[in-house]
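Left out: one protein chain. Kept in place: all the others.
Every chain is named by a letter (A and B) in the order it is written, and numbering of its residues begins at 1.
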Amino acid sequence: MELDANAFARNSRKALSDKALQEALGRTTGRFMLHRAAAVAAFPGFEEARERASAIKMDVLAHLDAYLGRFVEEAEKRGVVVHVARNAAQAREIAARIARDEGVTLAVKSKSMAAEEISFNEALEGAGVTVVESDLGEFIIQLAGEAPSHIIAPAVHKTREEVSLLFERHLGEPRTDSIPELVGMARRHLRAKFLSAGMGVSGANFLVADTGSLVLVTNEGNGRMGAVLPRVHLAVVGIEKVIPRMADLPTFLRLLPRSASGQAISSYVSIVTGTKRAGDPEGPERMHILLLDCGRSAILEGKYREILKCIRCGACLNACPVYQSVGGHAYGWVYSGPIGAVLTPLLVGLPGAAPLPDASTLCGACAEVCPVKIPLPDFLLELRSDARDQGLKTPGEIAGMKGYAGVMKRAGLLEAIERIAGVLGQFFTKGKAIGGMPYPFSGWTERRDFPVPAAQPFRKQWKIRRGVTR
Amino acid sequence: MNEREALFRRLAAASGGHAAGPGEPLPGGAPAAPAGDSVARFADAFTAAGGVLLRGPVEAALSDLGEMLRAEGVTALFFPEDDAEARETVESLVPFGPFLLTTAAAVREGSAAVTAGFRTAEAGIAETGTIVETSAGGKTLLPGLLADVHVSIVPVSSVVDRMEEALSALAADAPRNISFLTGPSKTADIEQTLTVGAHGPKKAIVLLLA
Partner (left out) sequence: MPYTTGMDPERSVPVSLFFTCLADAFSPGVCHAAVEVLERFGATVRVPLSQTCCGQPAFNSGNRKEARAMARKFLGSFPDDGYIVTPSGSCAAMVKHGYPVLFRDEPRTLARAREVGERIHELSQFLVDVLGVTDPGSDFSGRVTYHDSCHLRRGLGVVEAPRKLLRAIPGVEFVEMEESDRCCGFGGVFSVKHPQISCRMTERKVERILATGAGTVTSGDLGCLLSIQGMISRYGYPVKAIHLAEILAGKPKGN
């Protein structure tokens, strides 16, 4: 996916004035939050599962070479071909080569953020392969030629009217305002694709090291179809998705659906281990797993390691009041919301996504809901500090901060400035609030007043009242 | 050095030449199973997930099941050739039709009929109301995958409390495919409106047999 994260300010303004998007965001995030809260309240073991999942992931990250090595070994024993890509360009090359070597012309894909990272569809289309998105939301936005706007609900910004128009134009279906009918149309169309495609493409929610298994969690059932029906199965997966043991899987399955959609479990969990075996009536004859580094090993090495615990549930997006206000596209890349504000700069480099860490009030709602306890606000703060170190802050901000810190060095100087501001402020506003401030504070007062400084600051008043002479 | 070796070298360096090996499995993990009958909890959870539960014996459930399938517009039934329980259920259901018999292979070819796929499940999980179906021993997954309505035959003796029990029975030599099925196929991708039958069955029915 093309990177446009540096345009966050412009994109977010556009989003704020998009009425349909605002309506969709309000509806979606609110509902997700309510469902999540209800699911968590109904499951007393949630906190314990969070602690446990976090600890398991920390162990994995501390020994990722060992766990990933075990996974590769076990998967290969069962007929899987494992590929490794250092960066997106390499990954695209490998994916295209796999499709060509397997003689594939049609691929059916289920949702994969990792595949989005490497612009997978373009790579395969370049190799002459038609890629059809099978997740309903992804299918809709593929028809619309757009990018997903939410990890879990990629088409939250589309209304049923827009969907019906797309189905009319691209599938030749009659117009309808019935959502079940629209779902039925997509089902028929995509079923034909599943039955004829040479390759199923998926991501993976988890890789299980001790069995070499790949775990797919969906509600629609598209992931498992792509893993059972086509002759070839290709999974594009980030290296951090590994968990040590099959026995650890239930802990994560208790957290992921509850955090994502508020379900105790998703409709379908498929644990896929290797290729079709002797006597199996179905299953892929060939299975490829494409492991992506794409910046992850560098993250593993540094202070942001814990971000690799993420299980892509989307709970932090739904909880984030900034995401709720501007939606996913404003973040300008694959990942949005708090996870995007941290992960994007780490994967693509801070200069390519400099505004994202600032896109948060540090309210902490994200950390509160994160099922694997990633300290997202701490990481946002850390990235803001990195931005200063990497020379990415404006000279104006640095000068302002230096001036402000200079004033704060001496209480006497601060008091003098406060008193001058107090006198001037009271004189010019007659004690009323300030309705317009100069740049860079002009935005503040666009729809809000700013208070006038007190005629005398507290410290002066205190000295007078308590007879402090100094 | 190929890319794979390079990756593992980077990972080893990144984790800082760890002194200790990978951690031992943490103790515990599964939440305590609540008191009470696990079969009843399975039934409640499955129903809560949008499934429809019928209790055996088969003869007693046939009329309800037939009516349900007709209401969904089902015209053809299929089952795995080697699944005696499913075969018996389907054959005794035919008089409650009109239902034709078809095969998984025909459905896979893209038959236009509205189908119900029958299969005996390996296990039921009380914690989540989940049905476990696997490819162990060459069993087919198509009845739960391709059918418009999936009828899962769940022996009460196969119901376990939690996911851990279901998986530990399978993990030693994991079959190629372990599927957890919980209720019908769902989507809320259009206007957050929950709709069934996105790709998989529109209706999930469990026939619970003593």
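Basically, a contact is a pair of C-beta atoms (placed from the backbone, for glycine too) under 8 Å apart; a residue touches a chain by one contact, two chains touch by 3 or more.
None of these values were measured; they are calculated from a predicted model.
Q: When the whole complex is taken into account, which chains on show are touched by the absent chain?
A: A
Q: Which of these touches the unseen chain: A:Leu165, A:Leu195, A:Ala298 or A:Cys363?
A: Answer from the full complex: A:Cys363 touches the omitted chain.
Q: Tell me which of A:Lys77, A:Arg188 or A:Arg388 is the one touching the absent chain.
A: From the options A:Lys77, A:Arg188 or A:Arg388, the contact with the absent chain belongs to A:Arg388.
Q: Tell me which stretches of chain A touch the chain missing from the display.
A: Touch with the absent chain occurs at residues 9, 12-13, 16, 321-322, 325-326, 357-365, 367-368, 378, 381, 383-388, 393, 397-398, 401-402, 404-405, 407-411, 414, 418, 421-422, 433, 435, 440-459, 461-463, 466, 468, 470.
As a working rule, only the chains that are shown with their structure count from here on.
Q: From the C-alpha centre of chain A to that of chain B, how far is it in Å?
A: 29
Q: Over in the complex, which chain B residues touch chain A? Could you list them?
A: These residues of chain B touch chain A: 3-4, 6-8, 10-15, 18, 21-23, 25-26, 28-31, 45, 48-49, 104, 108-110, 127-130, 135, 137-142, 145, 162-164, 167-168, 171, 174-193, 195-201.
Q: Taking the touch rule as given, give the residues of chain A at its contact with chain B in the complex, in rising order.
A: So the residues of chain A touching chain B come out as 24, 27-28, 31, 43-45, 48-49, 52, 55-56, 59, 61-69, 72, 78, 82, 84-86, 90, 134-137, 140, 153-156, 158-160, 163, 179-180, 182-184, 186-187, 190-192, 194-195, 210-211, 213, 219-222, 224-225, 227-229, 239, 244-251, 253-254, 261, 263-277, 279-283, 291, 293, 297-298, 300-301.
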